[in-house]
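Written out below as structure tokens is the structure these notes cover.
As you look at this complex, bear in mind that one protein chain is not there, while each of the others sits in place.
Now for chain A:
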Amino acid sequence: MPAGRAAGAEGDERRAITVTPTIPRSDIDLWSEEVIQAPYAAYRELRDLGPAVWLERYQVYAVTRYDDVYEALHDHDAFASGAGVALNERLNQKMKGSALVSDPPYHDHVRGVMGGPLTPKALRAHREDFQRLADDLIDRLLERGDFDAVVDFAQLFPLSVVPDLLGWPTEGRENFLAWASAGFNALGPMNERAEADIPVLAGMWAFMAEIVQPGRLRAGSWGDDLVAAAQAGTVSKQLLPALIGDYLVPSLDTTVSSLTSAMLLLGRHPEQWRAVREDPALIPNALNEVIRLETPIRALARTVTRDRELSGTVLPAGSRALIVYASANRDERHWDEPETFDVTRANANTHVGFGHGIHGCVGQGLARLEGHALLTALAEKVETIDVGQPEYRVHNTIRAITTLPATLKAST
């Protein structure tokens, strides 16, 4: 680490002294149980320490302010993804060659292949289906009275659309949530949480290797198209399991997180819910505001490929940077009243909750389509949302709620 050396003694100017500003250090443990359950005070402390803070426990620079996070994400050469975005080598090696863990020009190629069916244009074909499924789900929840917003709402919806779009057979679906959760746990440091999920991931990888055999995934599905691309030599056959995993793993826990947070925040802020109901055109902004305030993926890593300055602090080549999206999304240097949930916030769409730049979430169009369909159904049918106390899950990467009791009252 660059040791900070102040200017020499008075009258000593002739001596060549390099003044390197010291990068602040912190022993904050971003993966301790307390911080995971309530991370925002720790993020603020890190933001106030400087543009980059050396996390002693993890040997990584935390980048936590909005402008620096944005700049790092848009300089994908200096903050590279090809050597991994996890905080452990095991996952970084395993994921190499996926769109997430690659750099241009290869990245652009593989993202182009994967991203085709995920563009808003391509997803238009599913809009009516999604709306009908969302309407049915909200009708059922209204009839039911009390329900768990995690299992019966936030998990149920993506599970009812994603496996079919991927072309998955019936078997293996019961493992999807566990696989998705394990995939994200393993993106953190190799702590006991990540270790515990390695066998789960091994099971997923074995299943993936089998499912990419031609004919296993439904003809014409996203997964089958990818298999066909491998047959045609457009993408590597060896990479198929990782690429299918790239579709599956990020499509669940993240969406589940934001849908649960939407229910929680709209339930806790009846005046905001009223505003959405009175003007459903606010729905896209409301979803952005949910993702800003309770960012589903808290942080991912990059490798610094050359000495790179961020707001006057130089991160040395070869070091690792932790890009803390969930902190940038509450940075008081960028946001007015960052802790306030405001569905009319004018710049809510500048959040970095989907990441930003060339590695920006490839599934964000799908996530928005799901969120908009559900919020549209809720706004049409539901007058009040009552929520109980959420229980947060101790997870390495995702801002995850385990259970949230909820009750909906129909509009009259």
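Everything that follows uses one rule, which is that a contact is a pair of C-beta atoms (placed from the backbone, for glycine too) under 8 Å apart; a residue touches a chain by one contact, two chains touch by 3 or more; residues count from 1.
Here, contacts and distances are computed from a predicted model.
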Consult the UniProt record of the chain that does not appear here and report its protein name from "Malonyl-S-ACP:biotin-protein carboxyltransferase MADC", "Ferredoxin", "Menaquinol:cytochrome c reductase cytochrome b subunit" or "2-oxoisovalerate dehydrogenase subunit beta". "Ferredoxin"
Which one, A:His74, A:Arg140, A:Lys237 or A:Lys409, makes contact with the chain that was left out? A:His74
Touching the hidden chain, out of A:Trp31, A:Phe130 or A:Phe354, is A:Phe354
Residue in contact with the excluded chain [from A:Arg25, A:Arg57 or A:Arg124]: A:Arg124
Pick out the residues on chain A that sit against the missing chain. 70, 74, 76-77, 108, 112, 115, 118-121, 124, 349-350, 354, 356-358, 360-361, 364-365
